[in-house]
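Of the protein chains in this complex, all but one are displayed in their positions.
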Amino acid sequence: MRVTDLTLGILTLLGGIAIYLSAMNFQAIPGQEYGAGTMPRAVAFVTGLTGLYMIVEAIMSGNRGIGFRFAEWTRSGAALARVATVLLLILGYILVSPIVGFVPTTIVVLVVAMLTLGTRLVPAVIVSVVATIVIQQSFGKLLLVPLPRSDFLSFLW
Amino acid sequence: MKSMKFAAALAGLMALSGAAQAQDFPDRPIQLIVPWGAGGGTDAVGRLLGAQIQQELGVPVNVVNRTGGSGVVGHSALAMAEPDGYTIGIMTIEIDMMHWQGLTDLTYKDFDILAIVNSDAGGLMVSADAGYDGVEALLEKIKSEPKGTLKASGTGQGGIWHVGLAGWLLSEGLAPDQVTFVPSQGAAPGLTDMVAGGVDIVPSSLAEGRAMIDAGRVVPLASMSPERQDAFPDVPTLAETTGSDWSVAVWRSVAAPAGLPDDVKAKLEAAIAAAYESDEYQNFMQDRGFGLRWAGSAEATEIVAADDAVFGEVMTKAGLAQ
Partner (left out) sequence: MTSTLIEAAGLVFQPYVLGVIFCSAVFGMFVGAIPGLTATMATALLVPVTFFMDPVPAIAAIVTATAMAIFSGDIPGTLLRMPGTPASAAYVQDAFALTKKGTPELALGASLVFSSIGGIFGTLVLMTASPVLAEIALKFSSFEYFWLVVLGLSCAVFISPGSAARGLIALFIGLFAATIGLDNPAGAPRYTFGNVELLGGVQFIPAMIGLFAVSEVIRGFIHRRNTAPPPKTGNSSIFRQQFANLKKYPVQALRGSVLGTAIGALPGAGADIAAWISYAVSKKFSKTPEKFGTGHVEGIVEAGASNNGAMSGAWIPALVFGIPGDSITAIVIGVLYIKGLNPGPMIFITQPQMIYAVFIVFLLANLMMLPLGWVAIKSARQVLSIPTRVLMPIILMFCMVGSFAINNSVFGIWLMLIFGIVGFLMEENDIPIAPAILGLVLGPMLEQNFVTSMIKSDGSFVAFFERPISAGLGMFTIAIWMIPLVMLVVRRVRSPKPAMPDA
């Protein structure tokens, strides 16, 4: 999704205004003029200026179109489906791994991701299992990262 | 979906059998949450203590850093864990301040405090270039100059040394903001800034300023403790000099989520006591210049509760409480 220069300028200006408004409630440090609101307001101010500059520049150079156009790939339903898959896989890992544990979740995520990209089933499963064990051993055992573990399947590590 | 149900059923089963298994505690690794970053003092204390507890209990003790939000993130994670003894953590003094600031509803009451394992009294340090010959001279200067002329630093806004400074000023009959407090990321940046001429006073623990004191760049004027500190026998207390009875000390404690079974709690407390007594821990603390202080569960809870009340009062007067 690519927006036009004018749209980007307008979005930037609106973003600056939004940050400024949201920073209104941040208090200064007691007895000081400066505090929690200083930085967001400063960022908002320069963001707004940049937005204005982009708007002016776009209008001056004749790029007055507003809106966005979809990139070439979005016309392919399969590509869209693959993007949806990868985002859902990440989401799924976040939600499921604390319940089911690291090893099973990871194997499923890897196998599905590989199949989505066109790997054949058998190599996908083999590589996924090996990769999972390697990651589990290196992070979980060597680096002592407390990877999510469930009480069943704990015989794996 | 099916597997979720399966997992839930299994978890229920585990919970049921958990009570019966308490005498077998511990039979799997224990997680020790440190609410501050890897490499800091609290992290070092947590890791060393964890290694000793591991020897005592015979199961791995994994140290997990949960940082951010001035300690709120880590303390919340600890409080919200299962009170089964398999999640313990280092609880720091911030627990007695963060709720007064309105950052969280969490208080010490949400934890079973197992022990206090370290305590360091606050002090008053100035730059060697400033030329104060004693804390009386500093106090005179604070009184004679207009409000806000002198600046102090050494912790974040509303942090322990900010409260310690405000408490001292109040005890001397001054306004808590007679000295302007400049927030910093900790004692070390505060000290660096003081040596560079950015601020005038750092009211942090003397242990934190030891390297700079040894280097002759920082002068410790007073200790904010009832008695002189062992590591700094030449530094007088406030009572000896200005006559103020104010004292403040940071402590580090080991705590678990509230609701620990009694036998698990007793076992953990004994393990922590043994870890505290170990040569490794004792030597480490002395080498780092950290104050050794032991308080068992009951006494530790009293100390934490008393500090909570005192800080609440000072922070309200200083306008730091919400």
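Brief remarks on what is shown
We call the chains A and B, going by the order they appear; numbering starts again at 1 in every chain.
Basically, contacts are C-beta pairs under 8 Å (C-beta built on N, C-alpha and C of every residue); 3 or more make two chains touch, one makes a residue touch a chain.
Because the structure is a prediction, the values reported are computed rather than measured.
Looking at A:M1, A:M24 or A:M60, the residue that reaches the missing chain in the full complex is A:M1.
Contact with the omitted chain, checked across B:S184, B:S205, B:S253 or B:S297, is made by B:S184. From the options B:V59, B:A81, B:L103 or B:L292, the residue with contact to the unseen chain in the full assembly is B:L103. Taking the complete complex into account, B:G148 is the one of B:P29, B:G148 or B:G312 that touches the chain left out. Although one chain is not displayed, subunit A still touches it through residues 1-3, 8, 12, 15, 19, 22, 26-29, 32-36, 38-40, 43, 46-47, 50, 53-54, 57, 71, 73, 79, 82-83, 85-87, 89-91, 93-94, 97-98, 106, 109-110, 113-114, 116-119, 123-124, 127-128, 131-132, 135, 138-139, 143-148. The omitted chain makes contact with subunit B at the following residues, 38-41, 43-44, 47-48, 51, 63-70, 72-73, 76-77, 101, 103-104, 148, 151, 153, 156-159, 180, 182-185, 188-189, 192-193, 195-199, 210-212, 214-215, 217, 280, 284, 287-289.
Rule of thumb we're sticking to: only the chains that are shown with their structure count from here on.
Each chain gets a centre from the mean of its Cα atoms; for subunit A and subunit B, those two points are 36 Å apart. Of all residues in subunit A, those touching subunit B in their complex are 29-31, 99-100, 144, 146, 150-152.
By the touch criterion stated above, subunit B contacts subunit A in their complex at residues 3-4, 7, 10-11, 14, 31, 62-64, 148, 157, 177, 180, 183, 319-320.
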